[in-house]
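The complex appears here minus one protein chain, its other protein chains still in place.
Order of writing sets the chain letters: A, B and C. Residues in each chain are counted from 1.
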Amino acid sequence: MRKGILDRLNAGEVVIGDGGYVMQLERRGYVKAPHFTPEAVVEHPEAVRQLHREFRRAGADVLQTLTFYSSDEKLQISGNINEAACDLAREIANESDALVAAGVSQTPVYPTHRNEAEVKAIIQKQLDVFTKKDIDFYIVEFFKHVEEAVWAVEVMKTGGKPVGATLCISPQGDKDGTPPGECAVRLVRAGADMVGINCHLDPLTCVRTVKLMKEGLEKAGLKAHLIVQPLGFHTPECNHSGYTTLAEYPFAMEARAMTRWDMQKYAREAYNAGIRYIGGCCGFEPYHIRAIAEEMSPERGILPAASNKHGLWGAALANHGTSFMTERACREYWENLLPASGRPNCPSMSTPSEK
Amino acid sequence: MRKGILDRLNAGEVVIGDGGYVMQLERRGYVKAPHFTPEAVVEHPEAVRQLHREFRRAGADVLQTLTFYSSDEKLQISGNINEAACDLAREIANESDALVAAGVSQTPVYPTHRNEAEVKAIIQKQLDVFTKKDIDFYIVEFFKHVEEAVWAVEVMKTGGKPVGATLCISPQGDKDGTPPGECAVRLVRAGADMVGINCHLDPLTCVRTVKLMKEGLEKAGLKAHLIVQPLGFHTPECNHSGYTTLAEYPFAMEARAMTRWDMQKYAREAYNAGIRYIGGCCGFEPYHIRAIAEEMSPERGILPAASNKHGLWGAALANHGTSFMTERACREYWENLLPASGRPNCPSMSTPSEK
Amino acid sequence: MRKGILDRLNAGEVVIGDGGYVMQLERRGYVKAPHFTPEAVVEHPEAVRQLHREFRRAGADVLQTLTFYSSDEKLQISGNINEAACDLAREIANESDALVAAGVSQTPVYPTHRNEAEVKAIIQKQLDVFTKKDIDFYIVEFFKHVEEAVWAVEVMKTGGKPVGATLCISPQGDKDGTPPGECAVRLVRAGADMVGINCHLDPLTCVRTVKLMKEGLEKAGLKAHLIVQPLGFHTPECNHSGYTTLAEYPFAMEARAMTRWDMQKYAREAYNAGIRYIGGCCGFEPYHIRAIAEEMSPERGILPAASNKHGLWGAALANHGTSFMTERACREYWENLLPASGRPNCPSMSTPSEK
Partner (left out) sequence: MRKGILDRLNAGEVVIGDGGYVMQLERRGYVKAPHFTPEAVVEHPEAVRQLHREFRRAGADVLQTLTFYSSDEKLQISGNINEAACDLAREIANESDALVAAGVSQTPVYPTHRNEAEVKAIIQKQLDVFTKKDIDFYIVEFFKHVEEAVWAVEVMKTGGKPVGATLCISPQGDKDGTPPGECAVRLVRAGADMVGINCHLDPLTCVRTVKLMKEGLEKAGLKAHLIVQPLGFHTPECNHSGYTTLAEYPFAMEARAMTRWDMQKYAREAYNAGIRYIGGCCGFEPYHIRAIAEEMSPERGILPAASNKHGLWGAALANHGTSFMTERACREYWENLLPASGRPNCPSMSTPSEK
């Protein structure tokens, strides 16, 4: 029997999450932006299956069901979709000892009504599907308001499985201005076993926000495991509003994509901040997850399967015939490289839209 | 029975090629850089199958067998690999009416010996495998010396199928200094039905080189169809030596990746230059191929399957709730955007290594 | 008789300061970096005279004596130098109706001793020279610690002339962490008639800090005129430590220099923030001061003499023979231009040194 998420975290293990599905599947031709709904699980299950497999192969210990924005309100057929999503994740997870996490995200009714009963009914409907399926734990993710996330945690907690909760907020706090420390306290008091941040901002900013959550918990005398699943993009100019306000969103984000070396740095920072559930969100591709796994390999004692096709820090370049290439076969080279964009007519930062 | 490549081109159709396999599979965890050999076709056929499917869905009329660098000299088990590669491409091609092209590339013995017999023997061995399999046409690709490419064309021509030949050279000519126009003439005289450029340089530079080939052919009174399958990266500073000399190669190329809008511009330039076989190479992902197909949809009269998940020029943003997003639902916005890199500490160009 | 500084400010006039002398004279060959001491006033008075004249011609209402860092501790012969500096400023001021301001800056003894008596003795010695000369008012400038600035104000106040006080601090406060609002309160309570910010940070940051000073004064029920004399450089990455920590300081600041259009924007921001004494510091050249004067010309009802050699917003380009040049003869063009650096191998931001 596989070891549960809390057993792993309680034992001090570093758990690696998977990356973002919808943005990667958009590039592969199966998901439509900016809706980012997950109908691919029924329309093209082979594509979802393959991406699950790649993240797993790259080192992810957890596979998340592709149930993002998958409530009836967003999607007429969410019931079927959610069941199919659970089956796909479970199928690939069972090829090895991966865990399956099912996620719920913010509801379309909250911003207009802020009605607790309505929100909870939507979340409950999703939980009902998950309960039928063999899910290992739940993640309440991509919430901009802690209030709604708390309601979601309260519902998911009734499912009898561990619950993680990640907000997509900045160090300045949630959309109502609640500081990250207070958000964390409210989520943990509502029953969350793990709290943290996902999406919307770049890795180092998200790590900074999780640190503020940690400080809030410590001041309140509370304990919880910490999660971080940030963007895989450089977004230095949009630290509160999130990346959707960037001029490049969603169809010209390429130049902002992080390298594998950026990811190793991020993983180390997250680890040093006390975070033990380290994954990714939009912009993360399988090789980014592999980079986390490689950076954490001294702590974890293992390398992922996909590292068979990758030398640590460019080691595979060592036997290349040209001297300029063999010089790149070392950590120092890649760690210090400031990669050029090849775009001399483009700026390095843009002005985010006002939301 | 499906229409052959020359029938299509002779009829004036625009044929869309697929993108680069090895670099994309490296990111997915199945190919090792910088060797870029294709053992994935036997080790992880599901991954190759999926990428074939994505390129086809994105609009590619041709699927290339993953036989890059797949000679005995590079790979002990190339025979099996080449057979498996042919089967995979054929399997996916047969799901619809796609063509299968098998490729041979420069040999490791040429730079040291320049021995015609040796090179031809290596190429012949690959052709023998292809002859057993149901291949529609051949592509002699990724040759830096026109002399070796001519030898390869001479061998492949004996296979009785149409032959395309693409060099990875700059407007300044091949590695021996032979100008593109003369290269084209020699390839066509050796029997190539289609000539052009692949890999090593960015799209607009490759189009420029193909134009020089075209001029050379015209001066010589020769005719051939034109192919272009460039890099999917911005590489303004390495116009002769090719992208391997860039400081970012191969593990920090992210910031140079082209957007879908860059690709539409490229496809239009290629078309205007008289090129009718338009595809991609390293750096191309499925959505880049879709962008070519969308740009060429007026000429072709069809949109690819993957356009179901994509509005032309950002049209799907039109119903988004925020005004700054709906303003992005038009061609003018994306065509004029100068995307930021989010990397204020990085330069826009680097100094290529001397080769 | 010319109208005094307080009469002007009390009447609601916009007073324009001059720019930085030492950095500009370094480029002209008369001042040595990083000492930036003003011995040029005796060694090459013609050079100082000419720069005074240029600032005056560009619209400066005030000429500051070149007495920066001119205490005995910095300079053996400061007495003579300070007298000469006063004479030079007065000579040029008297060619029209400009005011002469004499400045004192932070002392070398403060950081080691923090001894009030010592600091006051140094300041008093400088005041003694100023008292002999025909000075219109005093500016206590370039202080990093409000405590030392308060001592200097207390001394200068005994001179019987109006006193302005400008700190070189960031929105985060002075070097001891005193917030800008509290700094302003302390300076005004010590007797300063005008308070504000000079040097160390870019214009918009300095304006922001002055706003915080203003808020502090309002909360304390105090009133004072506001001054701003910022850097003429873009320094987005060094908001607290100041520009000396930038990798480019002091000999490669060129690419950061502001355009005249940046200065018009700055002047307008300063005006909108309620600042009525608007000038410059290091990096300001005469044409930058002219840009302030041109932006403020609707409020002031006059243009400076140097505007005879300058059309507003590029108007002088209107009759140029080429169409691309005449298109530049308008405000819209220059206001929206994002000027290129011509340096594709350089970054847009550097990492400041730790102080």
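FYI, contacts are C-beta pairs under 8 Å (C-beta built on N, C-alpha and C of every residue); 3 or more make two chains touch, one makes a residue touch a chain.
Every value quoted in this text rests on a predicted model; they were computed, and no experiment measured them.
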{"item": "Omitted chain - touching chains that are shown", "value": "A, B, C"}
{"item": "Selected from C:13, C:26 or C:269 as touching the chain missing from the view", "value": "C:26"}
{"item": "Missing-chain contacts mapped onto chain B", "value": "338, 340, 344-345, 347-349"}
{"item": "Where the unshown chain meets chain A, residue by residue", "value": "237, 344-351"}
{"item": "Residues from chain C at the interface with the omitted partner, ascending", "value": "26-35, 46-47, 50, 53-54, 57-58, 202, 233-237, 244-248, 250-261, 285-287, 290, 305-306, 308-311, 314, 316-317, 320, 322, 324-325, 328, 334, 337-350, 353-355"}
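Here, only the chains that are shown with their structure count from here on.
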{"item": "Of all other chains, the one whose Cα centre sits farthest from chain A", "value": "C"}
{"item": "Centre-to-centre distance between chain B and chain A (centres being mean Cα positions), rounded to whole Å", "value": "33"}
{"item": "Geometric centre distance via CA averages, chain C-chain B, whole Å", "value": "59"}
{"item": "Mean-CA-position distance for chain C and chain A (Å)", "value": "49"}
{"item": "Numbers and ranges of chain C residues touching at least 2 other chains", "value": "344-345, 347-349"}
